[in-house]
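One structure is given below, encoded as structure tokens.
A protein chain is absent from this complex, but the other protein chains hold their places.
Note that the chains take the letters A and B in the order they are written out, and that residue 1 is the start of every chain.
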Amino acid sequence: MATVVWWLVRQTINVRPWIAQRPIDNVYGDGALSLPPVKVGLGVFLAVATSLFALLISAYFMRMAGADWTTLAVPRGLWLNTAALTLSSVAMQWTRVAARRGRIDGVRIGLIAGGIFTFCFLAGQLWVWQQLNASGYFVAANPANAFFYLLTALHGLHLLGGLWVWGKTTAKVARGVEVGAVRLSVELCTVYWHYLLLVWLVLFALLLSTPPRQSSCTPDTIAICGVTK
Amino acid sequence: MDGGVAMVVAIALVLLVVGSVLFHLLSPWYFTPIASNWSAIDDTISLTFWVTGSVFVAVNLFMAYCVVRYRHRKGSRADYEPENKKLEGWLVGLTAVGIVGMLAPGLFVYAKIVDVPKDAAVFEAVGKQWHWGFRFPGKDGVLGSVDARYVSDKNPFGMNPDDPFGRDDILIASPEVHLPLGKPVKALLRSIDVLHDFAVPQFRVKMDLVPGMVTRSWFTPTRTGKFDLLCEQLCGIGHFVMRGKVVVEEERAFQEWLSGYPTFAQSMAQVAGDAEAGKPLFAVCAACHGAQAEGNRAMNAPKLSGQGDWYLKRQLNNFKHGARGAHDKDLYGKQMAPMAATLADNAAVNNVVAYIKTLPDNPAPATLKDDTTNGRNLYATCGACHGSDGRGVQAMNAPRLSGMSDWYMVTQLKNFKQGIRGAHPNDRYGPQMASMAAILADDQATTGLVAYISTIK
Partner (left out) sequence: MSYVAHDESAFVRPAEVEEAELYHPKTFIGKYIWSQDAKVIGVQYAITAIAVGLVALVLSGIMRLQLGFPHTFSFINPSNYLQFVTMHGMIMVIYLLTALFLGGFGNYLIPLMIGARDMVFPYVNMISYWVYLFAVLLLMASFFVPGGSTGAGWTLYPPQAILEGTPGAHLGIILMLVSLAFFIIGFTMGGLNYVVTVLQARTRGMTLMRLPLTIWGIFMATILALLAFPALFVSAIMMTLDQTLGTSFFIPALVSRGEHLDYSGGSPILFQHLFWFFGHPEVYIVALPAFGIVSDLIAVHARKNIFGYRMMVWAIVAIGGLSFIVWAHHMYVSGMNPYFGFFFATTTLIIAVPTALKVYNWVLTLWRGNIHFTVPMLFAIGFIFTFVNGGLTGLFLGNVPIDLPLSKTMFVVAHFHMVMAVSPVLVVFGAIYHWYPKVTGRMLNDSIGKFHFWVTFLGTYAIYFPMHYLGFLGVPRRYYAIQNLDFIPPSAQSLNVVITIAALVVGAVQLVFLYNLVWSYFKGKPSGDNPWQATTLEWQTAHTPPTHGNFGSTLPVVYRWAYDFSVPGAETDFIPQNQPPSKKAGSTEET
């Protein structure tokens, strides 16, 4: 919201719109960002996704105050998965550099590496789910578990959406198109991967840092957080 | 043509403004007289009425003026003025002043509302679908701890049996609560199932009951009387009949009322009835209701076997104490009342009910041949309390229906609907059923519904 306001201020201070004048020669509409629409679209979508994850995280904090909260023992497999996702992000970044420099071979290798690491991450997440399930932590076992499944599922779904674009781009590269034809897609994928890595790191940090038990509710307070005695 | 329309629009606007103001001034429909210390709330409302009312009149009359004055005429042309910072600044400033003028007093009043006086007496209101119950601290002045997991038919308040503070808590398993006049009280609000809301229009304050936590509200009753307590947070099908009464009375009367209710310890100590001792008592009943309590239509005596013991006890007590069977038009109820009176005391009631419980439960024969289609739809509402299988739910204070005498249910539904049953002030759970029976538009709906009930297995 602040960004929107700032940008608006820039557009409107001292503008007297009722005065007619000839437009400045500008390829895009005056005041438009000089970016391709898809990139702006991705930016807006990331804002929506940020809202989604931020709300879930606030819900996580509010639910944490519940009397029955037990902290999730973070499965060790998650460290491995984090490494995989980081590598996929690095690979995507490498692809982007390759695309900028016009090296189609680099793009091909980078895309494939990025994809493989991403699939590793997703498979790893499923494996962690199974481990949790096997040790009796079903989704309804306790709220921390429920949040874990929900957050990882939503994050995974976002990645799957990214993989769809990745698939189309990789298929194009496999068909042997020019670098120019995939440069934008690679850029978009890279930004998206970095974003999802960031989201994952925040979620992971959240799971790791959750204190064993935190309650701000005293017996006679009717707190936002919920249960009182 | 625009001229004519302009006049019509302007006149309509002026009439609407004048009409609205007159409606407000002359309307008999306004807040019910206050019965608590919160007259500051009413003052804030009056203030807000003055401010918003003047804006309403001013803006709309000015618009009506513009509509006439600046209507399109041949050759007329509008002014050209993109903006007027000074005018807009003034308007914003004036609005801000008006807003502050309404908000500031409001916040001061609210500061008092959230600040519960230290000397406020505590009581607890417990909500569940769709009944109220109340709890007062006993001699120790402390309410015992509670938890949803302790709730059962025997312990409907969910009292912690191991908490010494709870043993002397006085439990009011009734939708009617009494409060002393002129003393600040803090209501602790608790729900054991869904959201409810504690609202007494005369007190002006209201607050939700939220399962899993305790909320609160405070007020000082300033007028004696009997006030309606309503649930105002949608809580399911029975929401509109989740009612209670708050009786405000002098301290002495209040203490007397309070002493008529059992403590938690007493309520747990109640002994079960003795079926053997009840057998001879039942001989009187058997004359009409049959030896197996299977019911006898010719005698207008319904089937009793299989009915919930809690319900039989409650109705016997109602008959005994005149809460039922006292209405002039309740022909058969008037016969039952003296019969119930032959049971000397609570123990006798418990014993005879215990005996009825031992009798075999065979479904009463269905006597209605009506179409059940509409009855099935209607039963969606009934099933909310009586259970979709019609076997009754004690926690909902809803007796068993399926397999019971259908002709009897028809009579009772009509009695409820016509105010013959459930209208007595001491019949605690009757009024709720009376409100529900009112949904049956005609006799056909009633028989269709009961015909459906007798098909439920």
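Criterion: a residue touches a chain if its C-beta (ideal position, glycine included) is under 8 Å from a C-beta of that chain, and two chains touch if they have at least 3 such contacts.
In this text, all values refer to a predicted model and were calculated from it rather than measured experimentally.
With respect to the full assembly, the chain omitted from this view is in touch with A, B. When the whole complex is considered, the residue among B:N37, B:Q129 or B:T447 that touches the unshown chain is B:Q129. Note that of B:L171, B:A275 or B:L378, the residue touching the chain absent from this view is B:L378. On the side of subunit B, touch with the chain left out of the figure occurs at residues 1-2, 5-6, 9, 12-13, 16, 20, 23, 27-32, 38, 40-41, 44-45, 48, 51-52, 55-56, 59-60, 62-63, 66-67, 70-72, 76-84, 87-88, 91-92, 95-96, 99, 102-103, 106-107, 109-111, 113-114, 128-129, 147-149, 151, 153, 158, 189, 191-195, 197, 199, 201-202, 204-213, 215, 226-228, 230, 232-240, 243, 374, 377-378, 380-381, 384, 387, 393-396, 431, 434-436, 438-442, 445. Listed by residue number, the positions of subunit A touching the unshown chain are 1, 4-5, 8, 11-12, 15, 17-23, 26-33, 35, 37-38, 40-41, 44-45, 47-48, 51-52, 55-56, 59, 62-63, 65-69, 139-140, 143, 146, 150, 154, 221-227.
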